[in-house]
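Left out: one protein chain. Kept in place: all the others.
Going in written order, the chains are labelled A and B, and every chain counts its residues from 1.
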Amino acid sequence: MMVNSRTWQAAASDLATGRSIFVALWAEAQDDGCIIHLAGRPQGSGEVRLLSLAAPDRLFPSIAQHHPAASLMERALCDVHGLTAEASPDPRPWLDHSTPYLFKPVTGDGVHQIPVGPVHAGIIEPGHFRFSVNGETIIRLEVRLGYTHKATLGLMRGHMIDHAAQLAGRISGDSTVAYAFAFARAVEQALGIKAPPRATALRGIMAELERLANHFGDIGAICNDGGFPLMNVLTAALRERVLRLAATCFGHRLMMDRIIPGGVTTDLTAAHAKLVLTTLTDLRGQWARLFELYEKTASLQDRVVTSGWLDPMIAQRLGCGGYVGRASGQDFDARRDACYPPYDTLAITVPHLTAGDVDARLRIRMAELEQSVTVIRTLLATMPPGALCTPLPDPANLTTIERNDARVGHALIEGFRGDIFAHVRVHRGRIEDVMLRDPSWFFWPALEAAIEGNIVADFPLCNKSFNPSYSGCDL
Amino acid sequence: MLGAGSKAGLVPLHVWLPRAHPAAPSHVSALMSGVMTKVAIYAFIRIVFALVGPAAWWWGLVVLVLGGITAVLGVLYALMEDDIKTILAYSTIENIGLIFVGLGLALAFKADGMMLAAALALTAALFHAFNHMLFKSTLFFGAGAIQHATGTRDLAQLGGLIHRMKISAVPMLIAAMAIAALPPLNGFASEWLLLQAILLSPALPQFGLKLAVPAIGALVALAAAFAAACFVRLFGIAYLGKPRSQAAEAAPETDAASRSAMIGLAALCVIAGLLPGLVIDLFAPVSDNLLGVRVPTQSGLPWLTIMPVTASRSSYDPLLIALFVTISACLAFLSLRRFGSRIIRSTPAWGCGYQEFGPQAQTRLSQYTPSGFAQPIRRVFAASVFRAHDLVTIPPPGDAAPARFTSSWTDPAWATLYTPLISALDWTADRMNRLQFLTIRRYLAFVFAALVVLLVWVALWR
Partner (left out) sequence: MALITPLLLQLVQMALVLAIAPLLAGLVRVLKARLQRRAGPPLLQFYRDLAKLIIKDAIVATGTSWIYRAAPYVIFAASWVSASLVPSFGTNLLFSWSGDLIVIVALLGTARFCQMLAALDLGTAFGGLGASREAMFASLAEPAMLMIVFTVALIAGSSQLSVIATFMHSGAAGLRLSLGLGLVALVIVALAETGRFPVDNPATHLELTMVHEAMVLDYTGRHLALLDLAHALKLTLYMSLIACIFVPFGMAGPGAAPASLALGLLAYLGKLVLGAVLLAIFETAIAKMRVFRVPNFIGAALMLGLLGTLLLFVSATL
């Protein structure tokens, strides 16, 4: 819906008061200036609404001045499209690394800095962390990203849907299923088609397998950064089994490009379905012992409990989803609240805690593992027969009216990190405008806030418990 | 005790010292720390060992406890300061504490008739006093050189001086290692003697001493470990790394006279460290005079070893140890030259690939500050003793205000002793003020009353 500046500002203050939750902010280049899109959803609902504002002079009223959660996205779109956000509280470049970067100010005697990254000693994504510290006391942490900027969204624009779908699956490799799922649903909504029931069930199975694999990886990695490598090697084995199961059943370890707009590409045979069930039963027995190990290792508990506390107020203000939000009291899960197939027929319970520390984020993951298994079992038990894919309408066969009519669709999908938002506008079989928003956009500022009161040596542990995606934000 | 203690800087009578010593020019500071405090020790020894007559065992206990506390608190203070000369002054307090520990032990041994052990403890104290004069003077000269070259004594403004003050950095390093009680230098030799004296003290009969001495031993060890941290911090931040200010970047080398003074004193530190037997023998007449016993003559022993009591108990041969270390290092160097690469290449230090400011500017921001270096120790030890407290305020997301850091600590001696004392004095002075306006008759009455009180007191005392 195109709005004027006043409605735009009113929407921004709605975000600030918490009546609606910020979802995404992006811009679209036009022949004459730009159009800025703002996506939000009412508190407690998964129903996303869009507002669009024309910015003919490449100027637009800043959302971040009312609502800080929008700050990073606003800075990113200003860099990409050469826009200026009026009255922005933070006009520094984000993706653009061509000018010297001024970090946020810190005052006090004896303050010094620890710069870490973008090249790290471990195998992780590149990002720069600037700690202003006094010895071990962290006074401020600021994250600087943009090192994996590939202009993925720009590459998708103007391309055919199938090509764009492949790119969508590569925005953040660990969430390839969730991204492909989100993109496919957005395209399907735009084109007014529905994936066949068997395809949606398979999508659900793949999404849950992806969640299992990543949660296993995360739980081990958190313990590893807490100085307990044993847990890491044990969960790495579990993760590997899930990935091998995916390779056997769907032909790809990460199930990349298995979900396409219209449906899925790979079917699950009855034998494989049985394999999934037996593997899950086996895994479940193993991880129960691991969680016991986690809970009984007092030295490990001492590391994770109370570390990296994220204030539920801040989690709410930033609109943090996923395990980060749910560990800090936010009761939101797109599978339940956005209610998309196959989850619309399932009863999804959303585990949430209020402790907000590393331990809580880890326990949320553990609870979600259980839930994923239940979901997969239910889906397998009620697997409908039928086609795998609904063909997309051929642009050549469209009526003239349909041809000239650009169609919009969006979707909110729960990936393993949290809710992924996808928005597309399709015109004659090509992507005209696209936005894929990772939940990590809100994790980074949350991490910067959660580090208060922690010491330098505990940062890796806190960071790993958030596990934000770098690539997902460096679009 | 009160007089000598306050002159020498025993806690809690130390508060004047770190304010007075740095205020003087550096060579005078050197004299004040190196010699003047020793006058107090001399006076203490003269009075307590020679004039007062037979000592009670609890005198030793009092001196020991005060000495131990002084040693640890002195160096903890030093770790919290950024001003080089204040650090050195506080470190003087620490060393005075160690010397008094030695003296306290000597007193206790003497009271119990263990004259040989008393001689050992006294010798350790005297040896340490002598050593302290050597390295502390060197350090104050070095501090003076830094102040002269850069115009500041603030560690937070220094850095990288070793590249510009190439020669004077060497005696400074030697003195820093000596005061940190590292073998094979002299500070370790005297501390080793002190520890040997402590090892003899289970033979003391009094229970109070039996319980106190191990704790004092722990305090001495704690002080030595803190001293190492303190002087790593002082030398490492002032002389190593990158300059933290323009002044430090342009610092000239100090003049030849003070260079040679520093080198001379540092050489004495090395000599006294390698040949402690010779120095110990120098103090034999003192203990002979005061206690009637002397530590066995050391200089005749093979390989110039020191062996304070008997061979089977303990011995230390710094010369041999130094020789072994040198030979091992040379062996490593030569075999690496023979079998390994000889090439040294140079690149900027690893900055995690962050290139924006260039390596130079980035490291200037990212070097540890002196207070940052001491923060872990401050948090662990000073939080209770000095009520050290760090306050961090991080603005919420979206707030452009700067994050704030403040660090504060209070001196318990000021807080619990002097501030109440001063307010009490103020209060009394206020009351006394009224007395100024009395008639002559009343004045006379006061004088008479005072006289009567005095006479009564004298009579009762007798």
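Quick notes on this structure:
Everything that follows uses one rule, which is that a contact is a pair of C-beta atoms (placed from the backbone, for glycine too) under 8 Å apart; a residue touches a chain by one contact, two chains touch by 3 or more.
Nothing here was measured: the structure is a model prediction, and the numbers come from that model.
Considering the full assembly, B:A215 is the residue among B:A23, B:A215, B:L425 or B:A450 that touches the omitted chain.
Of A:M1, A:A121 or A:A396, it is A:A121 that touches the chain left out of the display.
Residue-wise, the contact with the chain that is not shown comes from B:T326, picked out of B:N289, B:T326 or B:S408.
Although one chain is not drawn, the whole complex shows that of A:F183, A:F228 or A:W287 it is A:F228 that touches it. When the full complex is taken into account, the listed residue touching the unshown chain is B:G241, out of B:G144, B:G241 or B:P276.
In the full complex, chain A touches the omitted chain through residues 112-116, 120-122, 135-136, 223, 225-230, 233-234, 237, 297, 299-300, 302-303, 455-460.
The missing chain lies against chain B, touching residues 159-160, 162-163, 173, 177, 180-183, 188, 192, 195-196, 198-199, 201-202, 207, 210-211, 213-215, 217-218, 221-222, 224-226, 228-229, 232-233, 235-237, 239-242, 303, 305, 311-317, 320-321, 324-329, 332-333, 336, 339-341, 343-352, 359, 363, 366-368, 372-377, 379-381.
Quick note on the criterion: only the chains that are shown with their structure count from here on.
Residues of chain A that touch chain B in their complex: 64, 67-69, 71, 89-90, 97, 100-101, 104-120, 126, 128, 132-140, 314, 317-318, 445-446, 448-449, 452-453. Interface residues of chain B facing chain A in the complex, by the touch rule stated above, are 82, 156, 351-354, 356-357, 362, 365-376, 378-379, 390, 392, 394, 396-407.
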